[in-house]
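A protein chain is absent from this complex, but the other protein chains hold their places.
Moving on, here comes chain A:
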Amino acid sequence: MTIKEIQEEIVDEFAMFDDWMERYEYIIDLGKNLPLIDEAYKTEDNIIKGCQSKVWVHADKIDDKIVFTADSDAILTKGIIAILIRVFSNQKTEDILNADMSFIDEIGLKEHLSPTRANGLVSMIKKIKMYALALQTK
């Protein structure tokens, strides 16, 4: 599936929820089900430092695709990063770099784009794109 298709799928899933609580419960579940990152990758280099929670992101290049794994010490953050991984993992660098992120707004997570959620989506997306770029030439 392309990034766009996955995003549409996620938007459809979130459309089933009536209120924020159901959305948050779903995100919490996603967080709980996120496959664990290899402890060896929980390094200072892989950390996205922010004010509130810690996020680790690791990237590998398999054939011509980038595969991401991640973890966080906060469960909501972990759920959000699970969504991002679903969107970006197993995709090609140029598709990752060119991805439009407006689906975030559509699934009602706009507030996580605010700069005060210092560990929110903005810095995670930036880090994911940075990895994609760095691994492009490898």
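As a convention for this text, a residue touches a chain if its C-beta (ideal position, glycine included) is under 8 Å from a C-beta of that chain, and two chains touch if they have at least 3 such contacts; residues count from 1.
By our rule, contacts and distances are computed from a predicted model.
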Protein name, per the UniProt record, of whichever chain is missing from view ("Fumarate reductase flavoprotein subunit", "Aerotolerance regulator N-terminal domain-containing protein", "Cation acetate symporter" or "Cysteine desulfurase"): "Cysteine desulfurase"
Absent chain, residues of chain A that touch it: 20-21, 24-25, 28, 51-54, 73-77, 119
